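Sharing a structure with you now.
Only one protein chain is missing from this complex, and each of the others stays in its spot.
Here is chain A:
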Amino acid sequence: MAEERITADQVAHVAGLAKLEFTPDQLDMFTGQLEKIIGMFEELDAVDTTDVPVTSQVSDRRNALRDDVAVKSNDREALLANAPETANGLIKVPAIIDESGDGE
């Protein structure tokens, strides 16, 4: 049997890196689908890319500079209107450490 390209444990690890969590059923589904997609990627292995440079962008600009002048930015009130929870003009978040004591 061919070596598995990606295991459910690896998928769970990657989910952790991506700040996602899956139910066991979802983990099964994503593992199967990622296995198939990564299987497709293996066609790239056959391509000889010795000494071929990497293209990471296709813009015709090199540096995009502007004068260092302060400009008016977005309105604070308007920005805060989109925040899920605010208090005293600040964005409110839950405690960083789980109050039950078993947080990471």
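The working rule: a contact is a pair of C-beta atoms (placed from the backbone, for glycine too) under 8 Å apart; a residue touches a chain by one contact, two chains touch by 3 or more; residues count from 1.
The rule we apply is simple: contacts and distances are computed from a predicted model.
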item	value
UniProt protein name of the chain not shown, from "Glutamyl-tRNA(Gln) amidotransferase subunit A", "ATP-binding cassette domain-containing protein", "sn-glycerol-3-phosphate transport system permease protein UgpA" or "RagB/SusD family nutrient uptake outer membrane protein"	"Glutamyl-tRNA(Gln) amidotransferase subunit A"
Interface with the unshown chain - residue positions in chain A	6, 10-11, 14-15, 17-22, 30, 33-34, 36-38, 40-41, 43-45, 47, 49, 52-61, 64, 66, 74-75, 78-79, 81-85, 91, 93-100, 103-104
